[in-house]
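Here the complex is missing one protein chain, while the rest keep their positions.
Then we have chain A:
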């Protein structure tokens, strides 16, 4: 404000001319001088007052739209509430909760008791919440009240950090038990061979057994590694765009191999794209197809179908016509090392981890896994993964609501 006082030149000129006219008009110069002094002085004083402030829309009242735009592309989920109604939610927040939260009571998005305690507290603060978007995830929520009824809510996902330590203990617990069995038999056979005295036929049989057990050990280590890798990454959703139709075809044929190729029938709808990680999706298809071929009846076909559900998902179904699985086993199938028939599973080289890996891969891709089976008829495994919104395949251009309902 301490700037150079502006000199009101036009006023001065007007005052001079006015006084001159008055003096010419016959007023005494003294009186004219006094008039001029008064005139100039008042002009001078008036000019000292600061100019009226310009209309201030720019600084104080940041419009809501502006603010919304500013936070829109932040990677951190951010929400703004007015009297505990959500007025702004950025893209990341809409990803977590869904677009419906806009305009709703903030409790609709944050229903956990800890979060509600935070919302009810006037001074804001930070809290940790479990099960915000998915069960068992962990988020840190900070709430900063701004002026009056408006508050900013920031969400940070802490699930991955909390999970790492647990994953390590699980890995050790699982691995030690399952690795010990094949190792024990390898050691036993090698000791017997080292003692000598076995005839040629027995020796060959022992070598075969050792080789088989070592292979099993190798598979087990590979599966354990991929299981723990998938688990560790479970919380970061993969972002790469995958041409799922082509991938399913390739991986399914790959799993069948030339020997079992004629037992495989494939029906893949074209142009299905999802977000995912290629290796894991391949592994998913391979595991499912391999299971179906392995446990299905030897001379029966295995059917692999990929299509779209009305709920905007890619659906992969793998059906075998084997002996089926009894209902009481179904809930446990995705547990590690769970076997309905341990001896048979081992004989066919299973590690007991295939479906556990599949389950984790599906979870990482935000999908769902369902297993249905009838004893005597066979088993159907269904995997559904959300279709991607980006670069939609040609048939999918309309908005979600007006999607065509296909009967499948």
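Throughout what follows, contacts are C-beta pairs under 8 Å (C-beta built on N, C-alpha and C of every residue); 3 or more make two chains touch, one makes a residue touch a chain; residues count from 1.
By our rule, contacts and distances are computed from a predicted model.
Comparing "Sarcosine oxidase, delta subunit family", "Fumarate reductase/succinate dehydrogenase flavoprotein subunit", "Phosphate-specific transport system accessory protein PhoU" or "Phosphatidylinositol alpha-mannosyltransferase" against the UniProt entry of the hidden chain yields the protein name "Phosphate-specific transport system accessory protein PhoU". In the complete complex, the hidden chain is touched by one of A:36, A:88 or A:109, namely A:109.
Contact with the undisplayed chain is limited, among A:46, A:246 or A:327, to A:327.
Contact with the undisplayed chain is limited, among A:33, A:98 or A:270, to A:98. Looking at chain A, the residues touching the absent chain are 84-85, 97-98, 100-113, 115-116, 130-131, 134-135, 310-311, 327-332, 335, 368, 370, 401, 405, 407.
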